[in-house]
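This report concerns only the one structure given below.
All protein chains but one are shown at their positions in the complex.
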Amino acid sequence: MSAEPGRPWPEAPLLFERSRPGRRAGRPPRPDLPEVELPDSLRRARAPRLPEVSEPELVRHFTALADRTFGVDTGFYPLGSCTMKHNPRLHERLAGLPGFRDLHPAQEDDAAQGALELMWRLQEMLAEVAGLPAVTLQPAAGSQGELTGLMLMRAYFADRGEERDTIVIPDTAHGTNPASVTMAGYRLEKVETDARGNLDLEDLRAKVNERTAGLMLTNPSTLGLFDEGIEEVARIFHDAGALLYYDGANLNAVVGISRPGDMGFDIVHYNLHKTFSQPHGGGGPGGGPVAVRESIEPFLPVPRVVREGDGFRLDHDEPKTIGRVRGFAGPFGVFVRSYAFMRAYGPALKEMSEAAVLNANYLLARLKDVYELPYDRLCTHEFVLSARALKKEHGVTALDVAKRLMDYGFHPPTIYFPLVVPEALMIEPTETEPKERLDVFVDAMRAIAREAEESPDVVHDAPHGRPVRRLDEVRAAKSPVVRYLFEDHPVLVEAE
Amino acid sequence: MPAAESYPDELRYHPEHDWARVDGDEATLGITWYAQDSLGELVHFEAPEVGATIAKDGTYGEVESVKAVSDLVSPLSGEVLEVNQKAVDEPEVVNEDPYGDGWLVRIRMSDSSELDGLMDVAAYTAHVEAQ
Partner (left out) sequence: MSYLSLTDRDREEMLAAIGVSSVAELFEQVPEGVRLGRELDLPPALGEAELARHVEELAEKNVHSGRELSFLGAGMYDHYVPSVVDVVLSRGEFLTAYTPYQPEMSQGVLQAIFEYQTVICELTGMDVSNASGYDGCTVAADACFVARHVSDRRKVVLAETLGPQVRQVVKTYAPGFGLEVVEVPHDNGVTDLARIADAAKDAAAVLFQQPNFLGCLEPAPELAEAASEAGALAIAHVDPMSLGVLEAPGEYGCSLAIGEGQAAGNWPSYGGPHYGFLAAKGDFIRRMPGRIVGETVDLDGRRAYVLTLQTREQHIRREKATSNITTNQTLLALAGLATLSWLGPDGLREVGETCLSLAAYARERVPLEPAFDQLSFKEVAFRTPIPAREVVRRARERGVHPGYVLGRDYEGMDDVLLVAVTEKKTVEDVDRLADVLGEVCS
């Protein structure tokens, strides 16, 4: 065996390739009791091929995989719409306290008062941030919050005896919005964005009517722009007897500055993993609480956390509830983290949003002369540039820019979204980055624009310094290999 | 290898970038060069069942690339007689030869008057240029 020159990344065999028959790590306790006979039809015939590895090998395995992963802890992660801010480590310590971690969710309410109190206090704080009085913490993530919100609309209108079947969504919406609309059994109506990046009011007026159940809107939008016509938008929907749903994906821009309830929204979801610092965990977990107006409160999912005198309890008895959207009372460990985060800032959460918006505008100001800015306004917490000119002049696409950023030590921004901007680069620095890190990012983005002109191949072929180069995604999709093929071992690495 | 851009004269076109080649009361359907180029290399063709009835302007299947999916819009109404198994097994054939080996389905037309509503090559080329 020999080291591959210039490749600092050692190979990372799969757990199944590290496996050796008869090797093991854990030895569960075996009480001195007779084995139980099971009928053959129920007893497992063939053992699952779980890895057979020792603990030291297991630890090295996960360490090697962590080394091949880039997190916010590794470096700047300006992934638009994802709010990749610092995740305070205190939160991990707190979520791991035995009083939380080892608390069974079916424990009697009188023996879970601390957990219930934390949830109740979190609800109160979230209600204040949204400007709406009633909160459920239950939804597991933002998209489940969306679906919950749409189910609430359905229940609300059914209760009033109104038949409404359409949800209006802007063309800039996240894909979760239309997907949630379908899952909730609604019909979709799309509305356009005007030249300033606001909802097109003319188009909206033409599409809102007595069949409209509501609007789903992200504000500021996925373009990073606050909708300047939001008051009129709310009027159009409320005049038609419809409701407004606020997708909280971009709430990080406006905490303490403008509240969705004050903007006219009736239902709001928060992304605890974006705005309120639950770590993203390589894809999850998240938290998607929902806040609503008084008129919608009776329909909230059960159980609800309620206060009675000095105590707290789970209330399962709400006759008009839409039901339950996940197990138990929600992802409690996420609540611990977000609660701690909000208590650390207190009213200064406003400063969090101010810093997020300042950081984004600073980056925007320093990049807009080299990358095209389709909507030339001040932005909020994020902004969208276009690599259209680079593509036209030098054949360098948004994808190329993203891949080249990796070589400069940055996670790329979100690309090719929102769909209304060609060759989109959606950049969200968050509030926790220092100015000097923004400056080196600017330097890298400017350097890449120069490279696109002078040595486009370097950009096309990027990344050069990661464990792998660009992937054959066509092959992955055409003949999917989605689990280790024990039978084919050891297939996989193709020679030339 | 992807094919070079072309739009054969003898085909009839639908504005959703689908083509039809008519032979008596039967027609062969596929997607145009423009459609396959917009999608990129195809990785999947979700085909209709043989015997299925399809309607003009309706969806009769889907084609997918890695990052995009497109409904197949039928230019004509009729019954599906045959599905191109080669396009199912090796969807990249649609990129390589969109009007030949990359055809998608063959149908028996139920209303040949629908042909009048389709575009000829001049109209379709103009349509593509306006995109």
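The letters A and B name the chains in turn, as written, and every chain counts its residues from 1.
The rule is short, and it goes like this: a contact is a pair of C-beta atoms (placed from the backbone, for glycine too) under 8 Å apart; a residue touches a chain by one contact, two chains touch by 3 or more.
The structure displayed is predicted, hence computed values, not measured ones.
Participant: Looking at A:Gln123, A:Thr136, A:Thr166 or A:Ser180, which residue reaches the missing chain?
Facilitator: A:Ser180
Participant: Which residue from A:Ala140, A:Val268, A:Ala398 or A:Val459 sits in contact with the chain not drawn here?
Facilitator: In the complete complex, the chain left out is touched by residue A:Ala140.
Participant: Under the stated touch rule, tell me which residues of chain B contact the chain that is not displayed.
Facilitator: 44, 46, 64-69
The criterion applied here is as follows: only the chains that are shown with their structure count from here on.
Participant: Distance-wise, how many Å sit between the C-alpha centres of chain A and chain B, to the nearest whole number?
Facilitator: Roughly 38 Å, centre to centre.
Participant: Mind listing the chain A positions that touch chain B in their complex?
Facilitator: My answer: residues 416, 473-474, 476-478.
Participant: Considering the complex alone, what residue numbers of chain B touch chain A?
Facilitator: So the residues of chain B touching chain A come out as 41, 43-44, 64-67, 91-92.
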